[in-house]
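The complex appears here minus one protein chain, its other protein chains still in place.
For clarity, chains are labelled A and B in written order, and residue numbers in each chain start from 1.
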Amino acid sequence: MHRSVFAALALSACAGATAQAQNVHVNPQNSFISQAVKVPAGSEMLYVSGITPDTVPGAPPATPFGDTKTQTLSVLNKIGAILTAQGYGFEDVVMMRVLLVGDPAKGGGMDFAGMMEGYNQVFGPLKNKPARITSQVAGLVRPGMYAEIEVQAAKKP
Amino acid sequence: MHRSVFAALALSACAGATAQAQNVHVNPQNSFISQAVKVPAGSEMLYVSGITPDTVPGAPPATPFGDTKTQTLSVLNKIGAILTAQGYGFEDVVMMRVLLVGDPAKGGGMDFAGMMEGYNQVFGPLKNKPARITSQVAGLVRPGMYAEIEVQAAKKP
Partner (left out) sequence: MHRSVFAALALSACAGATAQAQNVHVNPQNSFISQAVKVPAGSEMLYVSGITPDTVPGAPPATPFGDTKTQTLSVLNKIGAILTAQGYGFEDVVMMRVLLVGDPAKGGGMDFAGMMEGYNQVFGPLKNKPARITSQVAGLVRPGMYAEIEVQAAKKP
């Protein structure tokens, strides 16, 4: 691609002005999530819909999607495929919202520990952890669903 | 507006660097929502507060805001007005979070089907569907509210 010296100067100035740095993961205690993630100006964003788990072949009728750990892994696997198809990876995830439903097998409360096992299997080895919020909601779209996750990812175009 | 040839070169280089493309709606199965929406670098974003429904004149005291479909349409109508006032339209919505409350008339579960009827009335005819997450929460700010929605929209400045 041919550019004059003037255009080259222009492009250089633009790059400076729009600050094409990587996301900054604020995680001073090296925790399993970041306290915050800074997305630099000039980034592209990907908003992914809330993703629900797949059914488990042969699962008992009462728990068609498996337990919370199983569902978390199913959801993250599906999110990973969506990210990859759009040119993103798990390390580009800047925000994650985890919705859990109370598991009758865990006394009716959310199985936070089970979700963490699934989460850590995927995000544990990664350097860049997302910011995250987790809560127990009253219900998801189908009975037996204990986990749904939505993410936003960002990267340089 | 007068610009020198150098400024014209500069502007051209900037346009290339900031990639002023439209949002990309990832919806391979032509579903009622997008799997994901990509917001290109250089976009302007609009964060809209959670919007609650208006009361229905003459409604019974137990259901002052009507049923879930009615509330969904009320909320989307109000969101549409907010978007329009800021120069946006429903097709610019990139992410939507739908919070539903269990409807006693539906056995206490969320009326997902009712929400979908209202949603499809507005978004069904549109080419660009938002990414979305829907959950049943324990309560909204006033009794009888069954639906609250928040959206983010994005477009070229």
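By our rule, contacts are C-beta pairs under 8 Å (C-beta built on N, C-alpha and C of every residue); 3 or more make two chains touch, one makes a residue touch a chain.
Just so we're clear, the structure is a prediction, and the values are computed from it rather than from any experiment.
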In the whole complex, of A:G42, A:G66 or A:G118, the residue touching the missing chain would be A:G42
Out of A:I51, A:L76, A:A131 or A:M145, only one touches the absent chain, namely A:A131
Residue positions on chain A contacting the omitted chain are 6, 9-14, 16-19, 26, 33-43, 94-95, 101-102, 109-110, 112, 131-138, 152, 154
Residues of chain B touching the missing chain are 3-4, 6-7, 9-11, 13-15, 18, 42-50, 82, 85-86, 97, 99, 137-141, 148, 150, 152, 156-157
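Definition applied: only the chains that are shown with their structure count from here on.
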Here the gap between chain A and chain B, centre to centre from mean Cα coordinates and rounded to Å, is 21
